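Left out: one protein chain. Kept in place: all the others.
Letters A and B name the chains as they come in the text, with residue numbers starting at 1 for each one.
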Amino acid sequence: MDELCTGLCRLMVDSGADAGLAQFLSLLVGVLLVSGVPLLTVILLIWIERKVAARIQDRIGPNRVGPIGLMQTFADLLKLLGKEDITPTSADRWLYNAAPLVSFASVVLIWAVVPFTPFHYGVDLEIGALFFVAVASFGTLAIMVAGWASNNKYALLGAFRVVSLLVSYEVPLVFALLVPVLLAGSMSMLDIVNAQTGMWFVVLSPLAFVIFYVSSQAETGRAPFDLIEAESELVAGFNIEYSGMKFGMFFAAEFLHVFTNGILMALLFFGGWLGPLYYESPLIAFAWLGLKGGVIYLTTLWLRNTVPRLRIDQIMAFNWKFLVPLSIANLIFISAALKVMQEIGWAPRDMIGAGFGELVPTTVVLLLINGAMIIYLLGILRKRGQEARRESQATRAALAHAAADQGAA
Amino acid sequence: MELNAVTIGFAVFTIFTLGGGFGVVTTRNLFQGTIWLMVSLFGVAGYFILLSAPFLAAVQILVYIGAIAILITFAVMLTRSVTRIKARYVRLIPSFIGSLVLFLILLLGITIPIFGGQLPESAPEYVATTRELGTALVDENGFVVPFMLASVLLTAAMIGAIFIARDENA
Partner (left out) sequence: MNILNEWAFVGLFAVMAPVFPALPIVIAWLFRPRKPNVLKSSTYECGVETIGDTWVQFRVQYYIYGLIFLVFDVEMVFLFPWAVAYNEMSLFGFVAGFLFIFLLTDALFYAWKKNALDWK
């Protein structure tokens, strides 16, 4: 957006506008252009989400409004506009109304640092990767506020569970995020993508990608971590008292967040716009990014519609006793191996600009380390699964035994 | 003072910081107090950006809004119903004098050692990058000892917290 802003600014100053005002207006145009991308995609996303869920569950899904139901979202929007907005009398009005706005805004704000092509991006902040983690914490706070301001026991309980889930899964998320930051030696999203010219980071550390994928699935509150909704236990969780458009905003924020995570993963691990012919035209680069992000997004939908929900104790145990130690171990092993290889000159000091050939030894060693870790982990998981099955079998046998005793007496 | 993006930003963040602080001391509701505190700390994050230290701004938001706010809320909810504190703290004059004295001490005690009677300088043109910060943190001539001490402190904090908060019969 840089050239566009300066160009626009100069144009306005030339035609006699005040310099400060011109700068402000050109910035505003930039903001609207960048934020337009997520706002337009979210309309499409709602349709995709419903259609994919329907197909996985062997239904047809929306097919009435427009061709293959494409206009369904607009019909929904019109319906939501006409819905009565019920605010409970005991709610804290200000906070109650602010929560959906903050929730949606926290997701849109991530797009400020998302580069679309090598030349088209909002801003390329030096702290880009940290920026989107920091911004996401507003979303967590919004959920807490929504739960508290509703003044409803279920909403508060739901919010508490969700918030403790969100903060817990932020730990492995950030430790996994540290791997691309470390490999690229920069937090700028543009640098992270450029550092993958030689080799995608998903190849250098598949484990980091898997951890990031799982914890971002949890961060968006999708199955198997969908404590956010938990219809059967908490009525609807933190947004139980919300209706009409405000409820719609929480939902749109969630849909958008899932897609945003897909794009972020494409940028951090799959080389963003890097692909054949990306340098020919920004459109091709943009298409590559969209394709990679879209595929990752579809797999999250697939996962969401396939696996059942976990219990909160299982979710917490999985995070603190499995993902967190694993993500720390991954960071330690990757960084140690890379440093040793840099010291003996097998690995380049700087990934940005390093070609494929230079990176072959690095790739092989890092991949071997990750492979060994994965094999070891699968062993642990298999043992854990056997234990759990044995335990549950024992409990069931004991129960059956007790019932038989009772029948005899 | 000329009107530009920096002065506007400074005004906005000052309103956030002071307004948030005012909200904290006037509200009777502990949860609302937490939110006001976060508004205030958000303003401080804005100051960091104006001082060209975006990394510290992100840290401010990540640690305070992302963690401390949540922690305070959890702590508030651990207590019994104290949403609306009935009893008022009425000794206004002693607290007024006390806060005034504290304010003066801070005003003199912090400004004099820093500026030493000179006019305050504006932020330096040179902006340190995060990379330089990272290099300095682990440099043997830099801050490696404080860096390791921070780790020990964090470990101690965690062990202490678990020791205090753990269940008696666990």
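The rule is short, and it goes like this: contacts are C-beta pairs under 8 Å (C-beta built on N, C-alpha and C of every residue); 3 or more make two chains touch, one makes a residue touch a chain.
Everything numeric in this text was worked out from a predicted model, so none of it was measured.
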Going by the whole complex, the chain not shown touches A, B
Note that chain A touches the absent chain at residues 1-2, 5, 24, 27-28, 30-32, 34-35, 39, 77, 80-90, 100-102, 104-106, 108-109, 112, 122-126, 129-131, 150-154, 156, 160, 164, 167-168, 170-171, 174-175, 178, 181-182, 185-187, 235, 240-241, 244-246, 248-249, 252-253, 312-313, 316-317, 320-321, 324-325, 328, 331-332, 335-336, 338-339, 342-343, 349-351
Since one chain has been left out of the picture, which residues of chain B touch it in the full complex? 5-6, 9, 49-50, 52, 54-55, 59, 62-63, 66-68, 70-71, 74-75, 77-81, 83, 127, 130-135, 137-140, 144, 147-148, 150-152, 154-155, 157-159, 161-163, 165-167, 170
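FYI, only the chains that are shown with their structure count from here on.
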How far is the middle of chain A from the middle of chain B, if each middle is the mean of its Cα atoms, in Å? 29
As the complex stands, chain B meets chain A at residues 3-4, 31-32, 35, 38, 54-55, 58-59, 61-62, 65-67, 69-70, 73-74, 77, 129-131
Complex contacts: residues of chain A adjacent to chain B: 20, 92, 95, 125-127, 130-131, 133-138, 140-141, 144-145, 148, 156, 160, 163-164, 167, 170, 185-187
